[in-house]
Structure formats: structure tokens, C-alpha cells
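Input: one structure, supplied below.
Every protein chain except one is present and positioned as in the full complex.
Chain naming follows the written order as A and B, and within any one chain the residues start at number 1.
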Amino acid sequence: MKMKFRTVFNCIKKINIISVRYYTPRRALMYVPGDNLRKLSKAFTLDVDCIAMDCEDGVALSQKETARSTIRSILDTEKNVTRRNFDRAVRVNPVNSEFCHDDLRAVLTAKYLPDTVLLPKVEDKGHLEWFADQANALIRDEAKIDLIIYVESALAVIKCYELCKYTMELAENGKFRLAGVVFGSDDLCASLGITRSHDGAELLYARQKVVLISKAFNLQAIDMVHIDFKDLVKLKEYCEQGAQMGYTGKQVIHPDQVPVVQTAFLPNKKQVEWATGLLESFKEHQKKGQGAFVYKGIMIDMPTMKQAQNIVDILKLTSSSL
Amino acid sequence: MKMKFRTVFNCIKKINIISVRYYTPRRALMYVPGDNLRKLSKAFTLDVDCIAMDCEDGVALSQKETARSTIRSILDTEKNVTRRNFDRAVRVNPVNSEFCHDDLRAVLTAKYLPDTVLLPKVEDKGHLEWFADQANALIRDEAKIDLIIYVESALAVIKCYELCKYTMELAENGKFRLAGVVFGSDDLCASLGITRSHDGAELLYARQKVVLISKAFNLQAIDMVHIDFKDLVKLKEYCEQGAQMGYTGKQVIHPDQVPVVQTAFLPNKKQVEWATGLLESFKEHQKKGQGAFVYKGIMIDMPTMKQAQNIVDILKLTSSSL
Partner (left out) sequence: MKMKFRTVFNCIKKINIISVRYYTPRRALMYVPGDNLRKLSKAFTLDVDCIAMDCEDGVALSQKETARSTIRSILDTEKNVTRRNFDRAVRVNPVNSEFCHDDLRAVLTAKYLPDTVLLPKVEDKGHLEWFADQANALIRDEAKIDLIIYVESALAVIKCYELCKYTMELAENGKFRLAGVVFGSDDLCASLGITRSHDGAELLYARQKVVLISKAFNLQAIDMVHIDFKDLVKLKEYCEQGAQMGYTGKQVIHPDQVPVVQTAFLPNKKQVEWATGLLESFKEHQKKGQGAFVYKGIMIDMPTMKQAQNIVDILKLTSSSL
């Protein structure tokens, strides 16, 4: 599923928007309780970008060990690795819990590594250092995993920039690379002393700050969960809002949510047509020596051209890896 | 009115949402001009969480001394201390004004200390150091007051995190503890060169940033004033908006606003029923080993449980101190 990708631009020399070497789409990042083999097996048959086998909040305290050993045995089984078309992720417990050490040991010494480790409730550089030490000690040979960190408390939102920056530094010589950031809206609400409203207006500052910082580091940004899983209309609306802000995917807690999410985080036909036409027109105008020109009644210059290029790139990256 | 409070959780070990030792509700923080004894006397008869005897913006330049001496004589009178059920606060003038030194001397050497000092227009670490020096020198013995700082300029919003952090550090060995942050919307508007709009949309970034930072430090956050004091409908709407963002109270400039505000910053019956039911259900599911489950059509796991716990905690803390 992973693919090498080199962005090639004919008309423009430097565009640093998409500079990742590998692109693994994670439009839907679906949680499945790690202690529930039935749900896990079902999940593996779905058309979903990323399956997050959960050791953390979806698992009861009494089931932590079962979750860990179930996930380990999945990672030890060859057919789960070779016959699949999804990103295989594990959400371990937080660094400052009593479970994280055992979770990481189980997961990172398995026969086959997960593609991605999801690290929740990161708030402190110390959490990241501890994780880096564990990962570097446990992962064999030259293998590297993707790391996705969770920003899900008031403090973490404040420190988001320095947490990302520090993870990037630790990753330089480590056995992981920082691939993305999850915006953990519901734990954030808990840390703010509130319950989430229906429209989520109270989260605007944090939600836009997290995506902005993620993009400043060229990271994927995974948007908040929609726990009212039967309301697919509202889900779609939220997806579009998140995608419009720059989120590249969304947390999912039910299989029914997957197709809605995966469609919403792909440019639609209308967008692609607009973008393709504009890029053509831009090239022609550049040849004629015109930097600014009118396209479908709108004044276009370089920034809008780059926005159009984004649409084409996202489509290409996501499609070619499916 | 103050009470000791230890949060006890049966099912979950670590919840750090409410870690304050004493909880003084300040749902309504009502300003009364310090030079107006009639208004002050009336205020003391009201059912209001916090009365802010004002030396600052509600007092004309020519009345600064009258305000100071009136407040001093109130603080010197025993019956005002023993027979009351409100937090007795004083808003002094800003550190960089010519009045602050005399205000603090009058207030902090009175026979009975105020519960809380409100320090407006903090923008700089130097302001806080100066205040700490004054408070530590003036307050007798082992007494400690609550300090609430005001974030009410563009610069203060930018520096909000470091101002709170530094105040916490100064408080460690000082005769005060940082209890909260006031979001001073109207001075902020002045510093932005604007006049406030009816819906306050222009303040969203600052308003959500200030509450987020306050909560990261486990502080109370007091929301902006509503100067159109006859419009109680809009007031209620603003209260609910603020409470939804995480604010724990609101500045009030008229007695009529008090009941609206104090009701809005308490969880309502419907919320309490939802929360109580969910917590029960959560416990049962944990016993059965289920970390995630459906409650009233919504997928629940740990974060939503914590949100429900918040509702119960806020009600308990506020009610038991009334």
C-alpha cells in the first residue's frame, strides 16, 4: 500500500507543500477494541485506510492484558501482514500509565511490526523521550515505524508546536518517524471541564491551531471523533469542515462511518475539474508572460494555482496508494 | 463559604480535572464602585458568589481616594466578615498606575483581609513581581489571599501562558495563590482599535485561548462583561456560550444580571441526569469488561465518562459551598 512518491512540477520550481517521501492515506482511522477478536477480524475485511487496534480508552481496565496479547498474536501472524490494504496501527496506553511499557514491548517485538504506533495523551517532552528510548531499544535492525501523537488536553494544545518539533528531532536518529497528529477533542473537553456541544463551536481555536501546527511540519492531521455514530449526515458535515481546515483524516468509531469519511477526505469531481482546468490555464498564461489572469470570473495568481495543485496532489497520492 | 474538597473516584484512579483544594465559586463576579457605599451595602444583601469592590475603571479619577478608604473601612468591620456568603474581592488599580501602591496598602493591611485581589491589566512579568513584593510585605503572618489576574490587551493575550506560569511560580513562596483569570474583552477591544460588536465574533480567538490556558493551570476562568445590562436574553446566551467554552463564571455590572449568570454557570437538571446515568452505566460496563459501549445511541468510552464526571463535580463543588 505504501508507495514512493516524488512530486514533479513542470512550471514551478519550489513547492514545499507535499514533501513527504511516503504517503500513507489515513482518511479514516478506525478504532477497534484490542480485546475483541471478532470486531478486529471484521475490521480487517473492510475498505478502510487505517485500523487502530486499541489498547487504551476503548478497553476496560480488566481487559488490558487481553487486548495486548490479542494484538500481539495478530502481529505475529504472517497472513495479516501480506494480505491487506490498510495501515495497521496500534494505540497503546499513555506513557504515564502503568500499561504503556508492556504495550510497547508486546507490539514492537512482534514478528511483524505495526505500521504505526498511536501515542495518546502526550503533554510533555519527557513523554516523548521515554517513548523514543523504548522504541529505539525494542525495534530490531533498521526498521522504522510511523508515530502519530495525540494532542488532547488544554496543556497539549498550548505546547503542540514544541511537542511536534521535539518529536521530529528525536525521530532524526530514532527508529520512528513522526507521521501525524490526532486532535483528541473529547479528552480536551474533559480537560476544559466541559461536555462537547453538538456543533463543536467551543473547539474552534484548538481545532484550527492543531491543524495549522501539523501542516507547518508537513504532518497528517487527524480530526476529532464523532461519537453520535448513527448520525451520518452530521458526520459528513463535520468531515467537510475538517477537510476544509486542512485535516487529512478523521477518527472513526464505527464501520458505518468509514465510507462517509473516506469520501469526504478525497477531492470531489467538481474540485478536480476546477483544479485541472486552472492548472492548464495557469501554464498557458505563464507562457504568455501573464502572472495574474481571470479564470471563471476569479482573479488568479500563484497562491490559487498552488491551492489547485494541492487538490490534484491529494487525489493522486491517495488514489495511487489504494 | 469555603470548603475543603477531596475528589474521590471509585472506578478511575487518576483524574486531574479538579485538583484544587478549596473551591470558591465565582459564577457571578459583580463589580460595585468602591466609592458608592449605598451600592456596596445593597450588594452585600444579594445572593451573589463574588462581590468585586472596585477601585479601578468604575471609579472616576477624582474619587480614587474615596473608593480606597470606603473599601478599607468595610474590611475593618467585623460583621462584614462573619455574616456573609460571598467571596469578598477588591479590584485595585493596575500596577503601572499611580494608585496601585496605595490601593494595596489600604486593602492588605486592613483588620480583615479580602478573600481575593483582582489585578487588572497585567501585561508583563515585572507587574507580577511588583505585586508579589507588595503582597508579601504587606500581608501579615501566614495569611494567604486569592489572586485573579486580568488578561485584557493584545499583548496580554499573547503572553497569557507565561503570565500565568510566572504567577504560579511567584505564588509558591508567596502570600497569595493564583485562583483565576479574567478575560477583559472590552479593554482588549480598545487595544485592538475596535469597538465590540453585538455578537462578539471578533473575540473568538482571544476568548478561547484565555480559557484554554486557564484550564491548563486548573484555574477559574471569568468571562467577558455584558454591558447591555437590560438585555437579559442575550446575557443568557453569552453565559451559555462562555460556559460551553469552559468559563466558570462571568463579570457582572448590574444586580439584575446575577441570577441569570449564576443559573447558567451551574449544570442544569437535564445535564445532571444524563451525567449520572452515564456514570452508572460506565461502571457496570467496566465490571463486565467493556471499555466502549453505546449509551442512548452514542458511543461512549473514557473521555465522555470524564465529561460526565465534570458535570457532577461542578454541581457538587458549587452547591456544597453555597
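What we mean here is this: a contact is a pair of C-beta atoms (placed from the backbone, for glycine too) under 8 Å apart; a residue touches a chain by one contact, two chains touch by 3 or more.
Given the structure is predicted, the values throughout are model-derived calculations rather than measurements.
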The one of B:Leu138, B:Ile158 or B:Ile298 in touch with the missing chain is B:Ile158
Even though one chain is hidden, which residues of subunit B still touch it in the full complex? 31, 33, 35, 56-63, 152-155, 157-158, 184, 186-187, 189-197, 201-202, 204-206, 227-230, 253-254
Residues of subunit A (touch criterion as defined above) contacting the omitted chain: 17-18, 161, 204-205, 208-209, 211-213, 215-216, 241, 243-246, 248, 271, 275, 285-286, 288-292, 297-304, 306-311, 314
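Following the convention adopted for this analysis, only the chains that are shown with their structure count from here on.
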Using mean CA coordinates as chain centres, what's the subunit A-subunit B distance in Å? 37
